[in-house]
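Below is one structure; the comments refer to it alone.
Only one protein chain is missing from this complex, and each of the others stays in its spot.
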Amino acid sequence: MLRIALVGLLLTLPQEPAPVELHFLMWKPHQREAWTRALRDFENLHPRIRVRVEEGPHSSSELHAMLVTKLRARDPELDLFLIDVVWPAEFAAAGYLDPIDDLFSEEERKRFFPGPIEADTVDGRLVAAPFNVDAGLLYFRKDLVKAAPETWNQLAEQAAAITARHPDLFGYTGQFDRYEGLVCNLMELIRSNGGRMAPSLDERAEEAVAWARDRLIGPVAPRAVLNQRETESREIFLQGHAVFHRNWPETWKIANDPARSKVAGRVGLAPLPRFEGGRSVSTLGGWQLAIASHSPRRAEARALVRYLAGFDVQKRLTLETSHGPSLSAVMDDPDVLARFPHFAEMKRVFFAAEPRPRSPDYAELSDRLQQTLYAKLTGAEDGVAVLPALAPMAVLGLLVFYLSRGRRA
Amino acid sequence: MTRVAAVVLVACSVAPFAWFASASFKGPREIAQRRPTLVPLEPTLDGYRGAVDKGLAGWMLNSLIVATATTLVTLPLAAGAAYALSRTRMRGRRILLGLVLAASMFPQVTLAHTLYGMLQSVGLVNTRAGPVFPYVSLTLPLAIWILASFFREIPAELEEAARIDGAGPVRTLVRVFLPVAAPGVFTAAILTFIYAWNEFFFALVLLTGNDVRTLPPGIATMPGQYTFPWGEIAAACVLATAPLLAAVLLLQRRIVSGLTAGAVKQ
Partner (left out) sequence: MRKLGPWLAAPALVTLAVLAAVPIAGALWQSLFHETSREPARFVGLGNYVQLARDPEVRNSVLFTLQFVGTSVVLELVLGLAAALVLHAKFRGRGLVRAAVLVPWAIPTVVAAWIWRYVFDDYSGLMTYASDVSWFSDPFWARTIVIVADVWKTMPFTALLILAGLQTISDDVIDAARIDGAGPGRRFVHVTLPLLRPALLVALLFRTMDAFRVFDAVFVMTRGKSGTSVLQFLGYKALFDQGNYGKGAAISAVVFLLIATMTVFYVRSVPSRLMEADR
């Protein structure tokens, strides 16, 4: 009797609810240990939640393809994921994102850099939380360049003077291959001339592009930049073969790493130049935290979003991985500034960073922009003249015709 | 004269691949120096290590699974159809053969969207089973054609003898036909396998996760946001091709005779 009562008592005691497994899809982190620690700490704070990280592909377009596949299929193993700063409009329009207006008050939103918040707000609703910030920066050889140029023309002049003394150097390298990076690089040139890129290039934009085509690529930057992306263009600078270089913030650490860079310790950092009468513009990059609208674990995912976008984690990740934080206060923090004194300069750039044109059809928009810009820069129209195109087919047709008539020998 | 032409032929066929293979043993610095050395000055296995790190072993395994599955499905289907088309007086054979051949010409992109939707509705997108479906439909025509031309060569007496012996239709197919048409079966199998191994479009579209990807999309998307690792790409390419090359070189005679026997008859 007593035994039955005891068993009955045990059965009625509240059971530990099963742990919730949150599936977080992110790109492969450079410093996995820092991430693992941060996530373990989250799990300790929320004992009911376990975080399973899936590492996605290391390229933005691949990650996009994978996310779309999973979201279209309403994959049950996807709760939280990272999206690029140009995707919120598209993903929100497709209904993939769970709005998180309730997660951050107006006050709290002001603590983030304004650019990412603007990118993450679609139709008045906040659909993602800024996780990190990237912006275009000008790197230069501080042993060769006395003062960073303020205007693009000054950059060209300084580069000419320096390469005259050092003929083995190139003046400038940037990313001008036909891909998203082209839009980023040219946006910085166009917007710093007060021009507009979408829905079509206006006069000032054409001016800036013409300047790049005639005065930058060829005279200052090698024509090879037309086939280069971040890695190749940076490599030239790291090998000590370039005076100026445009790239994202993570290049700072690489350029000053003696194991990877021949110019470690001789690298300067400045905002990008502008055209006369304009202002310096950096293209905004960076990743946002988003919650899948179909996920049954949205409440738990929100907890992780607040955690990862919170001051403590942002500061930790910044210190441990030199990540560009999305909270401006982190860049004012004394510990952070002690470690990264150049953050003072970078913070100004982050504040001024501008997002690319927003559209739910961004992929198409960007593709057309790339097409137009690349054609203008290379000076080669992609057009195929009709005659050379159809001539081989005519030959083929004649061949078939000739072979099929006639008798056997 | 033929000798010279043969040498040129061999050189053109092999040199580009050899050049790329040598890059797989070079480190980034040596590659950046672009010296035209076939034998690396500072050989290194970093390329191979990097490729494996990106998931090469998984890709190879996935390719093996998908290609094998495709071959195992295609061959029996093709054998049945080939027999029907070449040994029976079935009506509409010509039209059927025409339709089958037509199927081999369908562009992948035209099939892609609907096929993706069909596979998604049964949860097979991003799984190893997914690509097998389009692969079977793309390899069936060639397999049927090869098997049909081999089956055609088999004398009717063999079939008669089996029937007189009391063998049923399936037994005849398996015990009499297949052994005699073995070279054709072999050729069809190897061509199907190679096709599935090398296929890129559907693999790219249907397999987005690194854990299920086959070799072609894995290799094609190796350059990442911040890296362009030629050494690793070259290493991955060498490893991706090695099994096929070995098979082709060893079985060169079989493949050539299989293709040529099936192609044109006098």
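Each chain gets a letter, A and B, in the order it is written, and its residues are counted from 1.
The rule is simple: a contact is a pair of C-beta atoms (placed from the backbone, for glycine too) under 8 Å apart; a residue touches a chain by one contact, two chains touch by 3 or more.
Predicted model only: the values in this text are computed from it and were never measured.
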Touching residue (missing chain; options B:L124, B:I146 or B:A240): B:A240
Residue in contact with the excluded chain [from B:L56, B:L124 or B:I144]: B:I144
Options A:Q175, A:S192 or A:Q228, residue touching the unrepresented chain: A:Q228
Residues of subunit B in contact with the chain not shown: 2-3, 5-6, 9-10, 12-14, 16-17, 19-20, 23, 31-32, 34, 36, 76-78, 80-81, 83-85, 87-90, 96, 99-100, 102-115, 117-118, 133-134, 136-137, 140-141, 144, 152, 159, 163, 169, 172, 194, 197-198, 200-201, 204-205, 215-216, 219-220, 230, 233-234, 237, 240-241, 244-245, 247-249, 252-253, 255-256, 259-261, 263-266
Residues of subunit A (touch criterion as defined above) contacting the omitted chain: 61, 65, 68, 72, 90, 93-94, 177-179, 223-224, 226-228, 232, 235, 360-361, 363-364, 367-368, 370-371, 374, 378, 380-384, 386, 388-397, 399-401, 403-409
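In this text, only the chains that are shown with their structure count from here on.
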Geometric centre distance via CA averages, subunit B-subunit A, whole Å: 38
Subunit B residues within the subunit A interface of the complex: 32, 120, 123, 125-126, 208-210, 221, 223-228
Interface residues, subunit A side, partner subunit B - complex: 27, 55-60, 62, 65-66, 69-70, 72-73, 229-232, 235, 239, 250
